[in-house]
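Of the protein chains in this complex, all but one are displayed in their positions.
In order of appearance the chains are A, B and C, and numbering begins at 1 in each one.
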């Protein structure tokens, strides 16, 4: 029996595994992931990871930036814990070998980032997530006791009597379905950007963990808060990191005008100014784009309206030294060179602020079930995450969840209940059905596209009550249709069509919670902007949305108060001081 | 009407095919479509049974390596328009067992990677978690290139030595060992695993690994440099670092 | 049955791409390196044991000249590739600045010219 079973081999999952292996080598720990760990989406993170290290910065300032950036929806005790532990985590990564970029004297270098008042973002050129993930992965290889299940896809949590007992998973290589008993399970499955049509997220980001927890009775929190990143490449959705703006890049409209000055984000200055203009928070920048578009000041491309990111004045040397990957991506995927050309960009779905509801140790209301990383919502991101807070978050809370799960496993030594077998057998039957050939249903891709467009139409940057209500109906109906989806592939070996179908069903569950929460929140806050309720309403909604799955599968939304410690809600001010 | 291009895709369905066979699909030839976009088009609209791996579609996760018209390539970064009127022949990476269609078995590499101790080795000395080890930009540069490996396996597929002899430790694993050897914070030199007949001495400097590498890691250089290190260490036993 | 497919050995791998073929040709220059050494040994034998005239006659045979022309091409190819590849093994750093490969290669090729000139001079200078 596995003591700690970690679902997900991204940054959060691997950090949790290391925490268990380093604190209590007597426990058995396993990492199960639908892709090889180093393929996880953490690998794509570019810009950096925030943590207070230096002169002139303070923990309180990082807290304040995070809380105001999150439009006061963050739990402030969580933010304080996060900010306090982030530096230690990044130094730990350094000790494990992460190639952080350096100052000439050999200390770790930091750069500015959107919404941050101080320079506190550590970076490894502009492949921070890549280096972080490979460092973590290679460090886990030091511990042969960390068992890996690579390319196994979890389809269900085994829950009995309010407590988790393991998972059911398919080994993709053989198609074998197995019930894997475990004393604790940590979900570290990442976000679900793929529920939207245009996203920076990899194809594996399908919200599986959120759906698993939700179906197992654990509530999801703040699902309506979906972050649009202001600068994605138009066709692919590939992200141009915020670091490009932090290094001095400008956003201009089709007339070459730095339009952010029209949206209460400060006055343009030649050099980047912290918490101002291009270094404002992502929600505000993405919203500004929509207004520009309405004013007809965006340029048209076959892939929709765009504005431009101008890096030309930075010069080739600075681009190559600080953001070489941006240049590489532009050259390979957009056939242009940022040293001489403008980069067309548009807002793109990037990150889920919401996720599985957990406490500060990653524990969910289901005993033995933990969650960490983007799939969880400890609530440090509130209504809008600040760039470069997510990488330290997956480390801090990955570690905390690992330690808490280890403690739970040490103190709960019961054997395997019969539910493990019986639920495993049921799930095996269900999966066999998902793989049975059905020649006349609709294709997975067709259903997926319909879901994506429904979600974008209703839960995009701006949302309206009537559209959301209609979308809720469409999504419920799509869930039914997905049960009868067409299946061409009946093979057991590496059946990606079946995996795609299971992912679609997970995304549909998650999409319904997004719409339900968005419908319920009758105010505008951070990334959630209601056209019919355009202002923030602290009286009614200074609270998290908490959504449970009703027995008939519909989401039922309630509210949970926000924890406020030292920073009473105030106005979000950028570019004015 | 949009133009189209033909993809000839190797299919291998274990239990059904004794060896790979080619299937042909017509896909639209869009100016900004990568080979991978062609494959997802096939999977989404033409034939749901085609299996292949991909994830980030931005050249960083390392999962989409395949053989395209005979060359190992990342399919998310290789454009259909490079192949004129086509057809484009897409096969699994050569040199690896084929699990199904375009999916190959890379377990062998993972075992090799673990064997070179790809982690920072500190001989006992550890700083507390309040301070970082100092490393100047020049010291960072000394190994940075070798840390760029995305484990995409194109170099293995391009290396005839590996394809002929799967016991060869191979380019990426050695480059990653060098990534740590050359890191000023590391105190190991991994001589025991690297100076082996099947490790650096197996490489005959074909150099194709470096040509194939999409991330400019230059594994060929990493290996030749280690040969010199290992040779000097053998001749001058006191020259350990 | 779910066994993976393992491709058999490709006997003609070196013909699959031009770069593989060049690699094999580069390796095969070593045969001519050995031949050249043998040829020079023959000459030394002739010089030390007498029979220099016989050696001169042998070297003048048309087939011998043909073989040596090929050997010349092969040893030159060897020299160019070998000297070009040298910077891969020897990364020279001065003060943290990495000496670029072309400089090392340039140095190697200059040395080659110089050595050749000296040898030619020693051989050809009038007695």
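What we mean here is this: a contact is a pair of C-beta atoms (placed from the backbone, for glycine too) under 8 Å apart; a residue touches a chain by one contact, two chains touch by 3 or more.
Note that in this section contacts and distances are computed from a predicted model.
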Options "Fumarate reductase subunit D", "ABC transporter ATP-binding protein", "Nitrogen regulatory protein P-II" or "Putative spermidine/putrescine transport system permease protein": UniProt name of the undisplayed chain: "Fumarate reductase subunit D"
Among shown chains, those touching the left-out chain: B, C
Contact set of subunit C toward the excluded chain (per top definition): 9, 11, 14, 24, 27-28, 30-31, 33-34, 36-41, 43-45, 47-49, 52, 56, 59-60, 64-65, 67-69, 71-72, 75-76, 78-79, 82-83, 86, 89, 111-112, 115-116, 119-120, 122-124, 127
Chain not shown, touching residues in subunit B: 160-161, 164-165, 195-197, 201, 204, 227, 230-231, 233-235
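Basically, only the chains that are shown with their structure count from here on.
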Arrangement of touching chains [line / ring / star / complete / other]: complete
Intercentroid distance (Cα basis), subunit C paired with subunit A, Å: 57
Separation of subunit A from subunit B, taking each centre as the mean of its C-alpha atoms, in whole Å: 27
Mean-CA-position distance for subunit C and subunit B (Å): 31
Junction residues of subunit B - those touching two or more other chains: 14-15, 99, 136
Sequence positions of subunit C contacting 2 or more other chains: 2
Residue ranges of subunit C in contact with subunit B within the complex: 1-7, 9-10, 13-14, 16-17, 19-20, 23, 27, 85, 88-91, 93, 96, 98
Of subunit A, residues touching subunit B in the complex: 35-36, 38-41, 43-44, 88, 91-92, 94-97, 99-108, 127, 130-131, 134, 138-139, 141-142, 144, 150, 173, 202-204, 235-236, 238-239, 328-329, 332-333, 443-445, 486-489, 491, 493-497
Subunit C contact footprint on subunit B (complex, rising order): 12, 14-15, 17, 19-20, 70-71, 94, 97-99, 105, 136, 138, 141-142, 160, 163-164, 204-208, 211, 220-221, 224-225, 227-228
